[in-house]
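I'd like to ask some things about the structure below.
Omission of a single protein chain aside, the complex is shown with its protein chains in their original locations.
Coming up: chain A.
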């Protein structure tokens, strides 16, 4: 037994050697620890600091292939033991949970009170912490924003093991810096997220999905524009463009049952004669694409036709009303094609490679130009001066 494994074992009951299944993009951790409490997690981080261990956090492990591989991984912290609903204040439309809680279990709890956390569950099993760390969002972003917009309080364990809180459990609060926003989307490079409080919304009493195939990119652009600038107040406007299939536009309308019917009809009229209205979720709705090469884009809503042009021959899907897209290319697309897609996409806005086969990663600029990278590095240096948290996983190789 090494000294570090002994020290880790002294502060956490569930510590074991890492094996191949625990590897994060090929990097196998030396230890895997699953803390059962925030205190245990804090102690683990303190011991890791004392022993200079590089730490990577893992929730359900649904997005470990996103981002770059860690340069080192001595300790993998499995957060799934931190899965309590700490407080659901239904009357205040607020919930506070531990970070290892899977979102679907949270939804079940909230549904019982007629409430929801207005975030989609793009990947089965995702935990609260993993969703925050990757800032993963789906179709509802159009109306409710992304995880950062719903997060009202956060508890983070720093690289040195100290437990820091920011925000609180009230919706309106401007006391102090909003560290919740800072750690959301930080891929575990600034600290370990262990608790989160969210603002909730009432579950809508009615909903309808309105979908239609369009004649192509230009037509889809027109339809999306029409819905966006209408009085329909859609909760989501999505586009699905399979590699060789037709371009489908989908609109989600939520509200009171009678109101939904009227607005869905209005949306159907805008979507054209072939529009279908239904309550069932379309099979593709909000699903992350499954390509081996996955690119995430942020562009303007009016760039829709150009995004579909860039993706021609590959799959594209996105929240067209917000200009947030994914493009999936097959593993054999070739480095040239990927680079072309990236270049064209970066002319429009920001584009990041979420995942790609290891052999392609070398030659790709995974993050592209990241504005304010200098400031980001300095933030990283403050929070993790020894660069032990998810080293190398982040933007511009923030290490």
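Observations, loosely collected:
Just so we're on the same page, a contact is a pair of C-beta atoms (placed from the backbone, for glycine too) under 8 Å apart; a residue touches a chain by one contact, two chains touch by 3 or more; residues count from 1.
As a working rule, contacts and distances are computed from a predicted model.
Within the choices "Dimethyl sulfoxide reductase, C subunit, putative", "FAD-binding protein", "2-amino-4-ketopentanoate thiolase alpha subunit" or "SWIM-type domain-containing protein", the name that UniProt assigns to the complex's undisplayed chain is "FAD-binding protein". Screening A:66, A:209, A:285 or A:367 for touch with the missing chain picks out A:367. In the complete assembly, the contact with the undisplayed chain comes from A:165, out of A:16, A:165 or A:306. Considering the full assembly, A:395 is the residue among A:15, A:327 or A:395 that touches the omitted chain. The set of chain A residues touching the chain not shown comprises 89, 91-94, 114, 135, 145-146, 148-149, 156, 158, 162-166, 168-179, 181-182, 184-186, 190, 201-203, 205, 225, 228-229, 231-233, 255-256, 258-259, 262-263, 298, 300-302, 323, 350, 352, 367-368, 370-376, 378-379, 381-383, 385-386, 394-396, 398.
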